[in-house]
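A quick write-up on the structure given underneath.
A single protein chain has been omitted from the complex, and every remaining protein chain is retained in its original position.
Our next item is chain A:
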Amino acid sequence: MPKRTDLNSVLVIGSGPIVIGQAAEFDYSGTQAIRVLKEEGVRVVLVNSNPATIMTDPELADATYVEPITPEVVAKIIEKERPDAVLPTLGGQTALNTAIALDKDGVLEKFGVELIGANIDAIELGENREKFKGVVERSGGESARSAIVHTMDEALQAVKELGYPVVVRPSFTMGGLGSGMAYDEADLHRICGAGLQYSPTSEVLLEESILGWKEYELEMMRDRNDNVVVVCSIENVDPVGVHTGDSITVAPAMTLTDREYQRLRDIAINVIREVGVDTGGCNIQFAVNPEDGRVVVIEMNPRVSRSSALASKATGFAIAKIATKLALGYTMDEIPNDITRKTPASFEPVLDYVVVKVPRFAFEKFPAADPTLTTTMKSVGEAMAIGRNFTEALQKALRSLEQKGTELSFDQEADPHALLAAARTATTERLAQTQQALYAGATLEQAFEATAIDPWFLDQFMLINEIADEVRTAGQLTAQLLHRAKRHGFSDAQIGQLRHMDPAVVRGVRHALGVRPVYKTVDTCAAEFEAFTPYRYSSYDLETEVESHESKSVIILGSGPNRIGQGIEFDYSCVHATMALREGGYETVMVNCNPETVSTDYDISDRLYFEPLTLEDVLEVIAAEEASGGVLGVFVQLGGQTPLKLAQELADAGVPILGTSPEAIDLAEHRGEFARVLDNAGLIAPKNGTAVSFEDAKRVADAIGYPVLVRPSYVLGGRGMEIVYTEEALASYVEHATEITPDQPMLVDRFLEDAIEIDVDALYDGSELYLGGIMEHIEEAGIHSGDSACVLPPVTLGPDVLDRVRTATEQIAAGVGVRGLINIQFALASDVLYVIEANPRASRTVPFVSKATGVQLAKAAALIGVGRTLADLRAAGVLPSRYDGGTLPIGAPVAVKEAVLPFTRFRTAEGRVVDSLLGPEMRSTGEVMGIDKHFDTAFAKSQSAAGGPLPTSGRVFVSVANRDKRTLVGQAKRLVDLGFQVVSTGGTAEVLRRNGIPAEVVAKIADAGHEDGAGTVLEQLHAGTVDLVLNTPSGGDARTDGYEIRAAATSLGVPVITTTAEFGACLQAIEAQRQFEWSVTSLQEHESRLQTALDDQAGERAAAEARA
């Protein structure tokens, strides 16, 4: 069936900010979708509030709306753009829920818009648990026994039938939010109670426990001719009980006979037909009882999911791309397989390798959070590795995580019983605990009893352990032994650890013995047909498939698994670099191990190496590229700290580094040398020093005065960064800091209170500066820049400040020796401009600045890296010739970036949400952008996109620290003028009343039951009578009322503001929301407004000159 001809314009809904459970994979799928639609000649309208995505690049869609993804806003876009259809299946649960709402509201019908790639009935069948149970039954499958409940009483009743433990799953939430396992009644009250709140339909499913069963997923595709294929089977190493996003997973399934696999396939196909998935992708999860093979269908997602991205990368079958074509009316047999070119997409990929995905967690950011893995997803990213067998893939995946201790280690002295006892609970450590217990003498049977991990996998861990012993005990490292160890994924570092040798020495021996990896191809078909896409992975095997290339390659090192502090923003820069370089005629090579990203799409670069980003793996890729045609150089400045920390070692190995040199990178990180750069430029930094011990640190702190900001060097995302007010706190910090060594000392800075923080991204080519953008932070200094809202162009900084920022930026860029991007953070305190830090690399804010100003900074940086000048780039149209990010005219759009935080995901061991206070350590997972004519509406949009709209009426609870009380008076007055009721506790209420501001007094938590009236603030929050909370912390009060209030508000979804600075912005936004009709504007329209503003500015100048 050929393409439909009646679809001229399609609205694509993105997934919004990166949150746990909905991450970069939807940028990957959405970007593919938009490209396909464009190729097919369809006008594309896009809505996505996330500026860090490739899909929101203005050159991709025809009209790009960086606006909140809410039904109201999307309805406005539909009204304005009048698309023929909406494609909602590539933007995760956010897009799907929005589409359902638009359908329910009658918006789609009103504007004659068709849903493509989905139908509402199918979505509801797939997601409504009770209906889905019927589907499964009619499909010849079985579901776990279960009950739907809407109240706690119903839940208690149901459990009498089902027994404990019981699984709790709220309906219509993403990433398993709010679900968990209840082992007793207390658990049930806690988990089910929260679940009833999370579910938009107050509906929770209780289910018999299938804990410990084998867990599988099938990724499926269906077209409108009812052709159905299985793209990939995935097996979880972790048995049922851990969310699949948090599980170590393997493709293809390893422990199924054909009979069992075909049974899963038959059920899956019947389900997809019974549900009536229109066209496109969906995934189905199964549990299989290891005792007798009983199969239970867990759930299905009638859309492209995180697993689809993984399956696409694992097989080479581009699910999102093909799903989009299917939505346009093609059938699978009409779509060619990109990789083989000759065969159609209507087939099932076969793998001649093994893929392992491992999750990456961020519990170190939330020390209070319970690290037990449950059916609620908690990981923030993932790494994937490909090997020719399971052991190779597993060990490559583990080292791809780049976290200390994730590579398997071998300690004979460990206590196997203690390890297995610990491994009974699923945590991030379970794999290592199990493997080490086996190494230390536990039997496979004991390990199986403790973990229920399939014996086949346990035996593979034992195989790894046996090889470790061979390596440890061998007389010397022979080629044969090295090859055997490598064949099972051992790194040079692991071998070095076993032999007490430096990894570099192991590498030397290995190279001398000629033990080198080969590179195989991911081709969808196990070599049955020739592959035309160089999508490679390393393996220690016989034959390499690297072909010779004519021009020297430019290698871009990606950013590895997403984590807090290093996310999609860095992938964005890598992707832009490869795009710009390919356009510039260079042959580009991408190295990365993150399956969620656009950078690991096999057609983004000329060649893709899906490899860990360790020195060893990267050097081998470079060697392979060198041997097959030469390497022009390597970019390490685009993917964040991951590649940056390899810079010096790569240079030492003789690898040419493009762009800013390793020496310059080091200079910026090195306190002393950087201080000289500042001195030469007449710039100042807050007083500071470095320390390797408490005594050191105390001396520095005494000299510069408290409070001090302390942190390890070479970190991203403010890892381990704290503001310390006292000597005791300093001692405690040093005691707990693990990452401080004489090589990497801790940094101690004077903390500037009440300073305005300014962030700058700029390009420098050796002689000239292009100021990309100046961002003014909304929160004062002290909140990590990644967690702080900021505005571009600055809205309260005078021209003289901007001039000083520009001059300082240029001096630092020149002094450091930057060739490409530099990010500098300044603080303005008492009108003195301090330099906080400079990073000569692509920063987290590059995509935001690029979207806000319409200039592609990362593309420019890549071209500077290969020798172009700013003048060249202006001439080529890559950079604007009339302005830069520091000279935006009045009339240019104002863009606000707001962070999105994952507090609701993390619970303490007692089941409470973790504190939502912001600090110098970054904890946000993603960001949104609000862009509009003026700050107030732009800020309102950013808030709406980040967490829901601010209230425009109702009751506001305020409680602030003493230092904020002055500011509060004016703000509270304005609240009252706007018609809000102000509610407060003792001290704050008293201040307000003395200032003539009516404030209702509520009881503190400790006073519960002591006063008459409406109850404590907590009770009011729970009763839903508080619409907004302002609570600023007074030093170290995390255990007091403040925490209770913030935690309650966070878990109830009431907006919580923790600084008066941000509250001021909120007031502006609230006022604007009440005054103005919400208007939607595409980036393309903003761009033309900017050009008009520039014309006006030029006209005014010309007129002024004429007058003069």
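To be clear about the criterion, contacts are C-beta pairs under 8 Å (C-beta built on N, C-alpha and C of every residue); 3 or more make two chains touch, one makes a residue touch a chain; residues count from 1.
The working rule: contacts and distances are computed from a predicted model.
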**OP:** Mind telling me which option in "AAA family ATPase", "Carbamoyl phosphate synthase small chain", "Cell division protein FtsX" or "ABC-2 family transporter" is what UniProt lists for the chain we can't see?
**Re:** "Carbamoyl phosphate synthase small chain"
Subject >> From A:527, A:627, A:703 or A:909, residue that would touch the chain that is not displayed >> reply: A:527
Subject >> Contact residue for the chain not shown (choose from A:164, A:183, A:456 or A:532) >> reply: A:456
Subject >> Of A:100, A:210 or A:229, the residue in touch with the unshown chain >> reply: A:229
Subject >> Of A:30, A:349 or A:567, the one touching the omitted chain in the full complex >> reply: A:349
**OP:** For chain A, enumerate the residues touching the unshown chain of the complex.
**Re:** 225-227, 229-230, 233, 252-259, 261-262, 265-266, 290-293, 331-333, 342-344, 346-354, 388-390, 444, 454-456, 459, 463, 466, 520, 525-530, 541-543
